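For this depiction, one protein chain was excluded, whereas all remaining protein chains were kept in their positions.
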Amino acid sequence: MEVFDQIIFIIESIGTVTFAVSGALVAMERRLDLFGTFVLAATTAVGGGIVRDIILGQTPPKVFQTPYYLTLALAAAGVMILVAVLRGRWRGPRAKINFSALMTVCDALGLGIFAVLGANTAVTAGFGDNIFLMTFVGVLTGSGGGILRDLLADRTPVVLQTDIYAVAAIIGTLFYSYLRRTIHESAAMLLAAGLIVAVRLVSVRLRWRLPVVSLSRREEP
Amino acid sequence: MEVFDQIIFIIESIGTVTFAVSGALVAMERRLDLFGTFVLAATTAVGGGIVRDIILGQTPPKVFQTPYYLTLALAAAGVMILVAVLRGRWRGPRAKINFSALMTVCDALGLGIFAVLGANTAVTAGFGDNIFLMTFVGVLTGSGGGILRDLLADRTPVVLQTDIYAVAAIIGTLFYSYLRRTIHESAAMLLAAGLIVAVRLVSVRLRWRLPVVSLSRREEP
Partner (left out) sequence: MEVFDQIIFIIESIGTVTFAVSGALVAMERRLDLFGTFVLAATTAVGGGIVRDIILGQTPPKVFQTPYYLTLALAAAGVMILVAVLRGRWRGPRAKINFSALMTVCDALGLGIFAVLGANTAVTAGFGDNIFLMTFVGVLTGSGGGILRDLLADRTPVVLQTDIYAVAAIIGTLFYSYLRRTIHESAAMLLAAGLIVAVRLVSVRLRWRLPVVSLSRREEP
């Protein structure tokens, strides 16, 4: 139990940092100010979990009860801001980091980790037999922070446009709901999260895209 | 009671399908991908009810407890996608359907049905004497899904611009709060929902518009 809790804790920490970085990157791209950068980082990192807890009726949400995760997200945003500021002055090889690729990887890690954690929260709350609800809550936890981030950044949520994203979370959450009946919970979570990350990154690399269906060829009014 | 529950069930099913179609149509107009189309359909169909349940403290929201309504919404979205795909290949009379008119009618049906159901939920939760709260929850249930749909589609909610929409829900909910004291609950709900649909469609047909008040003639910065 001790080891299991520690693994959960480490996974959540990694997910929090990666989502916070993703949020800070979007904020900088949108040229928000320092405060907006911290807010988008925090929202992306803990927003999905807040929505999950509100929907499951577990209030106040966990993130408000322990300042650790929000502090971690804010610290990650602070580091990103420092990196961005220092980067302009440093003409070394790191200046050529592809931030688009970095953002994609961070996003995929956060998606996998939070989707499985969300599904696990549904299990803990007593809904382990309802695969439908587990999948829904998992996907919501994984992509809810990103959706809130995009709403605050005044753009259509990436998850509704960038193809195999939530679909990866759906696949991984279903895999987790199967695995957790056969192997140890923590191993099931790690494997399922890994599957989500893999599906997401492979789909980006191979440019898999879900088709867009349009009703008409008229321009939108 | 059996008949009453069945009527509620049928009304909710009709409302779910019509709102899901409305959401799918917006998603296709905005050229979201297949997943985005399903999400907007589901959000429009069950989003108002989720917000209502969260505000009334009834968690997890009803829609997460029975997969029926979400499944129905997703199925309706699937059918709309099939229709849209097949439509390009079929040169028959149906190709001339006016989708704008179809969307307006679907939206009006969903508005009427969900507004009255939302008000009825407030009654069931013990707020039957608070006409103010009943009206508010009713309008929120009726238009909340559409507002979430428009936020996700990155546009100003139609309900804040398209005139006699929420106002129709207000009129119908007030009518329901009066009717339910004099005739049978289900009859009151059907009549009130019908009034909302009628007010909405007549206002669209006759181009009734609420005035826009502007503070100044300067362009916005």
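A and B label the chains in the order they appear, each numbered from 1.
Definition applied: a residue touches a chain if its C-beta (ideal position, glycine included) is under 8 Å from a C-beta of that chain, and two chains touch if they have at least 3 such contacts.
These numbers were taken from a predicted model, which means no experiment stands behind them.
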One chain isn't shown here. Among B:Ile10, B:Leu160, B:Ala187 or B:Val202, which residue touches it? B:Leu160
Footprint of the hidden chain on subunit B, which residues? 54-57, 127, 130, 132-133, 136-137, 147, 151, 154-157, 159-161, 163, 165-167, 209-216, 220
Touching the unshown chain, subunit A contributes residues 25, 27-37, 39-40, 50, 54, 57, 59-61, 64-65, 67, 70, 81, 84-85, 87, 99, 151-154
